[in-house]
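The structure appears below as structure tokens.
Note that one protein chain of the assembly has been removed; the remaining protein chains are unaltered in position.
Labels run A, B and C following the written order; every chain starts at residue 1.
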Amino acid sequence: MRIGVLTGGGDCPGLNAVIRSVVRTAGVHYGSEVIGFRDGWRGLLENRSTPLDVAAVDGLLTRGGTTLGSARVAPEKLHAGIDEMRATLDQHGIDVLIPIGGEGTLTAAHVLSEAGVPVVGIPKTIDNDIDGTDLTFGFDTAVSIATELIDRLHTTAESHQRVLLVEVMGRHAGWIALHAGLAAGAHLTLVPEEPFDVDEVVRLVCERFARGDSHVIGVVAEGAMPLPGTMAFREGGIDEFGHRRFSGVAQQLGEELERRTGKEVRATVLGHVQRGGTPTSFDRVLATRFGLHATTAAHEGHHGQMVALRGTEIELVPLARAVARLKTVTPARLAETRAFTG
Amino acid sequence: MRIGVLTGGGDCPGLNAVIRSVVRTAGVHYGSEVIGFRDGWRGLLENRSTPLDVAAVDGLLTRGGTTLGSARVAPEKLHAGIDEMRATLDQHGIDVLIPIGGEGTLTAAHVLSEAGVPVVGIPKTIDNDIDGTDLTFGFDTAVSIATELIDRLHTTAESHQRVLLVEVMGRHAGWIALHAGLAAGAHLTLVPEEPFDVDEVVRLVCERFARGDSHVIGVVAEGAMPLPGTMAFREGGIDEFGHRRFSGVAQQLGEELERRTGKEVRATVLGHVQRGGTPTSFDRVLATRFGLHATTAAHEGHHGQMVALRGTEIELVPLARAVARLKTVTPARLAETRAFTG
Amino acid sequence: MRIGVLTGGGDCPGLNAVIRSVVRTAGVHYGSEVIGFRDGWRGLLENRSTPLDVAAVDGLLTRGGTTLGSARVAPEKLHAGIDEMRATLDQHGIDVLIPIGGEGTLTAAHVLSEAGVPVVGIPKTIDNDIDGTDLTFGFDTAVSIATELIDRLHTTAESHQRVLLVEVMGRHAGWIALHAGLAAGAHLTLVPEEPFDVDEVVRLVCERFARGDSHVIGVVAEGAMPLPGTMAFREGGIDEFGHRRFSGVAQQLGEELERRTGKEVRATVLGHVQRGGTPTSFDRVLATRFGLHATTAAHEGHHGQMVALRGTEIELVPLARAVARLKTVTPARLAETRAFTG
Partner (left out) sequence: MRIGVLTGGGDCPGLNAVIRSVVRTAGVHYGSEVIGFRDGWRGLLENRSTPLDVAAVDGLLTRGGTTLGSARVAPEKLHAGIDEMRATLDQHGIDVLIPIGGEGTLTAAHVLSEAGVPVVGIPKTIDNDIDGTDLTFGFDTAVSIATELIDRLHTTAESHQRVLLVEVMGRHAGWIALHAGLAAGAHLTLVPEEPFDVDEVVRLVCERFARGDSHVIGVVAEGAMPLPGTMAFREGGIDEFGHRRFSGVAQQLGEELERRTGKEVRATVLGHVQRGGTPTSFDRVLATRFGLHATTAAHEGHHGQMVALRGTEIELVPLARAVARLKTVTPARLAETRAFTG
């Protein structure tokens, strides 16, 4: 059998571990061949590929990034290019395609699957916002890095009686902010799912200092926004892929807080460091298991599906279900942070 | 309401995070008081305690170890001491006791519960062998540390054409070995659940070097044992708490391999470094959520239960079920490692 | 004998380790007492202090920040307050004062010393720009953190064919940029000591992509500036303490590069994470030795001096010399980076 593999969307620790797992499972266990397509869907559209054997994936388990490259393609280009993609797959004799990616990539995978191409998807998102799976690889690494950095900021804030706002990834879903906030003992966690009331934030900050606390650490998801009318706010807008643009919410909130509380406020944007480098052991295991089970599903003829973590097991869920909605932070999970706020 | 809390058994990253979470949830959310008993069940037997308020748990989230201390008590002493323990609880006006611990602690908790004491247990085990919960805190930290150290050993083994055996924790269950082996790209993973055939290990080592590979890394759970008759082996025996004693399996296997393959073999025992220090962000979140939900269950009258992770949710399972059997590595999970072996 | 200690200026990993070392050396070795003044020179001006014994510094070795607090005071306030400071010292019966701080703090220490107060200074600067000592604690930690984060950015830049500019600390001296750039394999290092020619940067970026390299990582000290006339540049100005203000050089250069090379460019500002958290082992040893030798010098009557690392030894240098000039990156050290550029 011949398997095609590609990685789409933004960078995510664990992508290389998935590629290695697909190649080893296909090669060692099934005696199948694997072709990697370069730069996501573009590799299919432009017929750029590379054969991947066990030697080619040596050392990939621990390496960040994706050895296949990745690039974003606008949805309409993908829709228009289905015939070219199919032609590329036919030319290489690909029996099943395994696209690894986020919402955009999996939606494209679903469209291809509906068009009759055998596909098994692997969910990938730093933000953990893909539905149908408990978790995705990359998320644990992102939370770990954010937590480690916030741990470092605590002491600085403490020594100088400051408010420190840390902007983490999460345009549409606040999972990273939620987990890093809990893990690092933040006094305030702001997520896209619940617009924040600036008056309440001001009150919380003032109360902490009033009762003698030395500092305030707030974790702010990049997609968090104020309740309309509570502060002036410049939104970031929407880009060509339907993604929210950078608004600099932590910076904007920081200036507002400094003005209204009289305290020194600093905003730190963690940015791309959350997406790079070697994955945590958790993400390496998850990525490896995803690759293994997707390759098994490919060989057993379970197409149009996506691998998913459910409890401790890897299961299959229909692509249609995975892309139907974004998995956002629930009110119950947000409520959990209350006892640790302020 | 007055809540009692104690930590039993061996050290585990996240214990302090649980204590903090119980105290903050009780204090901030319910306005309840918390009393900590010192050195596990001994604190109840000997009436040694300390009040815990929000200020007392400041900074505990990131700190390893347990601020309450821990000690092992032989099961028969616990059974004989139920009346003393109850007397201590009554004297302090404890409404619900929250013991945090492993199999031994939860078994004692179950006995107390059967004897009418309101109890909500919190599972704790580095080894991840408590049934009824997907995972326990401390496990991710232990796997992370083991993985990081095995990452380091790869390059040393590579440069010197060596076999390196790394002995990790896991007397009765091989979860740490399984996960660290997958995460660190071990060529061999040995667990207690499946006695290993030394002849096969010898063959795997010889095959790797024969085809030009530079080194072999094996991860060996401390409770792994050879198939009877395949090599001379000194077992470690069983201690007074029913735990298997240290056998030095990696060292013994290493000597056998060196003799039979002619290759340089080194055994490294990771030991207590797997149990100490600051928890990973994953374990901090899990420990915090366990503490929160156990305290909520205590206030809502759900006794005789243990908090458990099921998928992404924290649920309650009867203590009786949690202690009925050990959760060991399944054949299916072991089979997953095959594509990555050799 | 009674020793006074205070920490001035910005946060720096190792401050607490120095405090612990001073207290342990004074207490255990000399049987002397130590008084800590709060929030830097303000503690002397406003007579706010706390006694420090061995128990009080337990656990400080590994903790970031400063348990004494720190605050900046404008130079003219210090000069005007010499009598108040002397009165505070007399009131507490302080025989020798050990101020721990950077250029500003040591200049004030020098002024006090000239005014007859027995003083032994301890140099502290993340930026490593104090003259007379090979290194200062905090610098190694800052370089380590920056390096670790740049390591992570490499894979992200690689997968997406990007230029990533990383802005690190260093307003007047480029030591962090120089070392982190060497350690992390940056393709470009920009420091305050040598204004950069934007045309050359553009050429370097274009050449790398032209010959097939996957990405460009540039490390930019926050005080780096373009050669006048090579690009539009908004300077940050100078604050009330004589420090250069934030100019956002990486962001400004990034926009210029994106415009002129057509490549995707991202700027990351590491910010305060470089100053916080547990010190590296190198900085813990250096901080501990500084504290030990300063306390010894205090007891042996060597006043008006600063401890300094010279090779492997801790020596004393006159405060007058230490504050005479800033230690900046030499042309020879900059030349060393050439073989690793581009």
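In this section, contacts are C-beta pairs under 8 Å (C-beta built on N, C-alpha and C of every residue); 3 or more make two chains touch, one makes a residue touch a chain.
Quantities reported herein were computed from a predicted structural model and do not represent experimental measurements.
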- Item | Interface partners of the hidden chain - shown chains only, full complex considered | B, C
- Item | Listed residues B:93, B:116, B:237 or B:271, member touching the removed chain | B:271
- Absent-chain contact - pick from B:54, B:71, B:115 or B:326: B:71
- subunit B residues that touch the omitted chain in the full complex: 10-11, 15, 63-66, 69-71, 145, 149, 151-161, 164, 266, 268-269, 271-273, 275-277
- Positions on subunit C where the hidden chain makes contact: 21, 24-25, 28-29, 61-62, 134-135, 140, 143-144, 146-148, 151, 179-180, 182-185, 278, 280-282, 284-285, 288-289, 292, 310-312, 336, 338-340
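Just so we're on the same page, only the chains that are shown with their structure count from here on.
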- Linking chains that touch, what shape results: line, ring, star, complete or other? line
- Task: Name the chain with the Cα centroid closest to the overall protein Cα centroid.
- Result: A
- Item | Chain copies touching (subunit A, subunit C) - same or different residues, decided at half shared | same
- Message: From the mean C-alpha coordinate of subunit B to that of subunit C, what's the distance rounded to whole Å?
- Response: 41
- Cα centroid separation, subunit A vs subunit B, in Å, comes to 29
- So, in whole Å, the Cα centroid of subunit A is separated from that of subunit C by 35
- Query: Using the touch rule from the top of the page, what residues of subunit C touch 2 or more other chains?
  - Reply: none
